[in-house]
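Missing here: one protein chain of the complex. Every other protein chain is in place.
Order of writing sets the labels: A and B. Residues in every chain begin at 1.
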Amino acid sequence: MDSFFQNIVNALQWGSFYALIALGYSMVYGILMLFNFAHGDIFMVGAYLGFFVAAGLLSLATMGILAIPNWLVLLLTVLIAMALNSIVGVLVERIGYRPLRDAPRASAAITGLMIGIILETGNLAILGAQRLSFPSLIETQTYTIGGVAVTNKKIMIVAVALFLMLVLHLFITRTKWGMAMRAMAYDFAIIPLMGVPINRIAALTFGLGSALAAAAGVLYGVAYPILDPYMGILIGWKAFVAAILGGRGSILGAAFAGFLLGFIEIFTATIFPSTFRDLIAYSIILVILTFRPHGLFGEAYSARLRL
Amino acid sequence: MRKSHLLLLIALLLIATVAITACGSSGPQTIKIGINAPLTGDIPKVGEGTKFAAEMWLDDINKAGGLEVGGKKYQVELVIEDNESKADSATKANTKLITQDEVLAIVGPQSSKQAVPAGEVANNYKTPMVSPWSTNPNTTLNRPWVFRAAFLDPFQGVVDAKFISDEFGFTKAAVLYDVASDYPKGLADVFKKSWEDLHGAGSVVAFESFTTKDTDFSAQLTKIINSGAEVLFTPQYYNEVALIVQQAHELGWTGPIIGSDSWGSAETVKLCGSDCYGSFFSTHYAAAGATGATKEFIDRYNAKYGYVPDDVGALTWDSLNLLKQAIQDCGSITGDLGKDRQCVRDALANIKNFPGITGDMTFDEQGDPTKCAVIVKISDAGEFEFYKSACP
Partner (left out) sequence: MAVKTDSFTAPTKRRLATFWQPYTRVAMLSWLTGALVAAILEQLVGRPLAFMLGLGKVPVLFGLVIILKAPLLIPGVIVYVLLIYILPIGLIARLTTKLGNKLAAELLRYPMLVSTVVHLVLLYATLQIWGNINDYRNLVLRLTLISVLITLSLNVINGYMGEFSCSHPGFLALGAYGASAVTVSLFVNDNLFGPAVFTGNWGWIIFPFSLILGGIIAAIGSLVVAIPSFRTRGDYLAIISLAFTFIIKSFIENLEFVGGPRGLSSQPDWANLPTVFIWVVVGVWVINNFVRSTMGKALNAVRDDEIAADAMTVNTRRTKMVAFMFSAFWAGVGGGLFAHVLRYVNPSTFGIQKLAEVLAMVYFGGLNSVYGSIVGAVGFNLLSEALRPLEIFKWIIIPVLLILIMIFRPTGLVAFKEFDVHQIIAPKE
């Protein structure tokens, strides 16, 4: 039973990453109807940006120019990495997606795939083959509550992830820009006629998604402190599965599906021999989609989206 | 119109005749050696180590004015091919090296995933190949043309199992390995078998796996911790080691963690930090406290590239020197590639007690060296300290 609660904690942390990355996919997908296959690699770039920001801030701190505590460094790292990565996201949209807005959607998916490869290889070419170790900004503290080991990092990661999701949700439901995004998701063709600046909204969507990816990247660096250029591929594709599983363009659905995927993966590895994890986990996804062909919260063949 | 055609035809014929009469072959002035390494893909650091060691080796040759064979100096050319850390790409690269670049011999590929299929190619084309780092038995099995510079998994697994039993007196072990990768999977199986030979069936209380590129091992580690295991054996690559060890400690694991030769990278400690201090692993050589030629190699490499070489670098260095020795033993380079390759292979097979920087080597009939393994402890200063050696 101990291991049951322990695994719930494990799954919450792991699911947070899927959920945060899936949100980026889901927004682009819901609003622009595109698969942004570069998103996993944008997440990777976010983690690297976080690394450099953190390293820079730490060296400033050691030189005595900027004496700030480590938790503040982490907070600043998250914010700066989010800001920088949103620029990357906007650039990706400008270069890889905007020229293809009227092209078949699959073509844009291919450019996304290719931009992803460029980001990976470019990173390898610039930074070389060694992997980077994310500086440990907070001292790990393990609390054992009834046999369940919880670290302060885990609590922080889940809390920050949930907080960001809440902020995104409020942004989309309560602000004018959010309304414009929802409107665009509702009808792509008519909305420019209403005076909504379509290009700016598209850039905003990418920027927001990339900022979330950067947050995920920094948190990831805290939890799994090893960065390599290919770190975004697998997690990206799996988050993509979560995004669609949640239902087209459903923000809450994507977040929920991200956590669900985390739970499925952790618990299949626990219950069955762990060699069968992918086999069983993705069979479950397949079965879910066979019975709910439009995702968990999606609607059948409808332009209507809930964002 | 017709005139221009006629002109073309004449030009063509002219060149053709000149070409035929000028027929001839270049003298065997250079010796080409192919390097098949993972420069991109999953383990680029391994490719980098290979490339650096090879370049250093070539420098030495060039400084000496070439490789002296039978009293005559030959220039040496290295043809480095990237295998993208993929099996199919490694076979393609080997085919290209052998048939297009016409290399005399090949060093590489490093990991068994590529070395097993690439060895098949080298064997089919009767080209000597030395894989520095591959420990999977199938790489050289029934392939007279394929050699290696590392020891084998069946040997290493037994060494690790024995070491843990002798050192700590434990009887319950857990294993965590990557099911999708040749090397960890093979070694984990061997370890499990030899551990159960020592302590009876069921003494490996948790045998858990994950898939390449996974970074979260919490489910598996939770299982391992709850299984009552006293020691964790994890034959993983350096990048995964750091994650496994840290997560194990975060989840409350307090026992020792033992690794294999894939830990032997300068990156292990850099990435893992103090979490790895006090762990043991079996490997080919211990960088800290090395003496003689080994130390010289380490110092030169460190001076040139700025970090202590991994075992891959050391083994690549040894493989190239083995080849050099074999070429020199050959006595002469005839220029007839088939003949020279045969000669180099025979010379390789006959090398006795080769003094490598990773230990003395003599090949058995499968082309595997009989050599000792070293147990290394990661000291509290983060250095790889020699702890014990284990010979077959």
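In the analysis below, contacts are C-beta pairs under 8 Å (C-beta built on N, C-alpha and C of every residue); 3 or more make two chains touch, one makes a residue touch a chain.
Because the structure is predicted, anything quoted here is derived from the model rather than measured.
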item	value
Absent-chain contact - pick from A:8, A:167 or A:286	A:286
Of A:55, A:118 or A:162, the residue in touch with the unshown chain	A:118
Touch with the omitted chain, as defined above, among A:29, A:220 or A:263	A:29
Per the touch definition above, residue among B:34, B:49, B:117 or B:157 touching the missing chain	B:117
Footprint left on chain A by the chain that the document does not show	29, 35, 95-96, 99-100, 102-111, 113-115, 117-118, 120-122, 124-125, 233-234, 237, 240-241, 244-245, 248, 275-279, 282-283, 285-286, 289-290, 293-295, 298
Contact set of chain B toward the excluded chain (per top definition)	5, 8-9, 12, 15-16, 18-20, 22-26, 39-40, 81-82, 86-88, 91-92, 95-96, 98-100, 102, 113, 116-117, 120, 124-125, 136, 138, 141, 179-182, 185-186, 211-212
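To be clear about the criterion, only the chains that are shown with their structure count from here on.
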item	value
Where chain A and chain B are represented by their mean Cα positions, the distance between them in whole Å	37
Touch list for chain B against partner chain A, complex	39-42, 44-45, 47-48, 179, 208-211, 213-216, 218-220, 222-223, 226, 239, 242-243, 246, 250-252, 267, 270-271, 273
Complex contacts: residues of chain A adjacent to chain B	2-3, 6-7, 10-11, 13-14, 121, 124, 128-131, 133, 136, 140, 142, 144, 149, 151, 153, 220, 224-226, 228, 230-231, 233-235, 265-267, 269-270, 273-275, 277-278
